[in-house]
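First the structure, then my questions, so here it is.
A single protein chain has been omitted from the complex, and every remaining protein chain is retained in its original position.
What follows is chain A.
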Amino acid sequence: MVNVFVGFVRACVVLVVSMLVPAVWAAGVGLAIWWRNPWTWIAPLVWVCVGTLLLARPVCRIARSLVARWTGTVILAGYREPGAVTQLSTGYWWNGYSYERSRRDAEKDLAMRVRWKDPANWRDLRFTAILAVTAGLAAAVPPAGVVTAVLGFSQSEPLLGAIGAVVAVASAPYAWRVFAPVAVRFLRPTPAMALADRVDELTAQRADATVAQAAEIRRIERDLHDGAQARLVALGLSLATAEKLMETDPRQAKALLREARVGAASSLSELRELVRGINPPVLNERGLVDAVRALAMDCPVETAVTAEGELRLDPPIESAVYFGTAELLTNAVKHAHATQAHISIALDDVAIVVEVEDNGRGGAEVSAAGGLAGLRRRLAAFDGTLEVSSPAGGPTRAKMTVPCESL
């Protein structure tokens, strides 16, 4: 009985929602017929167009929330969001399309443009039309049955009334159910919309990656210029002077040669550090797991590593995950003041998952300009993610997931 009642209410709701737009159309047609003047069709046409356009999106929003409430299925909307507006030095506001005098105007203008250019509009229109002739018609059955029953009994035609009542009760638990599959099928983002979103995302990632790469190359150039190159010049100078002094002042020449040797050793150690920062040799020689083990051994806090066997990944992913792990471990030492850490590396069919856990004081946050946000961006270049759980007082758990195929 409860099923029947709930079903009946839902059918009525579906009927109302799905018939909103057709009602506008019917009103337009009715208006045109009522006026009977062949030239007055323009006003009803405007009424139909404006009404449909204004109602399509609210109808879709309601449909989405109803499906979510009744069946628990979440349908992504995929509407475009208006971006941010910026104030220019002239005082005017620029929203990417036009200059406006005030922030409000700029935002309003942008919202309108985004709203009307959104490819989701076509999908919404299509959905409202399809909804009326599918779920709308199906949902109309129980109310129609009730109406028939009421009319039948009041007009003393008991057979018609009985048929109406039976139809209403029998169809009530099922009539609204057509709604959910129709909504799921026609209301999710279309492939074109999903592609458009993906293109936006990739454009942003490419910009990030290019900037990061350029910065990295500049850093390497600067390190070489101020470090190894300068030291080699000094080395050459020492050797040249020693050569000159060899006969006149052998003792000083010997001292210079010793100095040159020390210089060569320190430029080697500088180069070694630089190389380690670009691509750690052990990563190249042994792959991710052993490289992380080597990292853990050199770490000033006790660090255990558990890993599922040997795995070799694409070098760029391997490098990103390695440097991510190194950064998380450094955070555990520097910021969390941990005394123990644990790294686990696991690879399943679709992704590599690296978790770094410490017993430090916690409280780590992903702030816009912070290191963790930078790490998240670098992982995003591979469609990877970073999740951080770090309550104040610890422990901190950070999990990096990067989709990949093991080589």
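One rule holds for everything that comes next: a residue touches a chain if its C-beta (ideal position, glycine included) is under 8 Å from a C-beta of that chain, and two chains touch if they have at least 3 such contacts; residues count from 1.
Here is the rule we use: contacts and distances are computed from a predicted model.
Its UniProt record calls the unshown chain "DNA-binding NarL/FixJ family response regulator", which is the correct pick from "ABC transporter permease", "Superoxide dismutase, Ni", "DNA-binding NarL/FixJ family response regulator" or "STAS domain-containing protein". Screening A:294, A:346 or A:366 for touch with the missing chain picks out A:294.
Interface note for the absent chain: among A:9, A:265, A:278 or A:350, the touching residue is A:265.
When the missing chain is restored to the complex, the residue among A:83, A:158, A:250 or A:281 that touches it is A:281.
One chain is missing from the display, and on chain A it is touched by residues 261, 264-265, 268-269, 272, 275-276, 281-282, 284-286, 290, 293-294, 297-303, 339-340.
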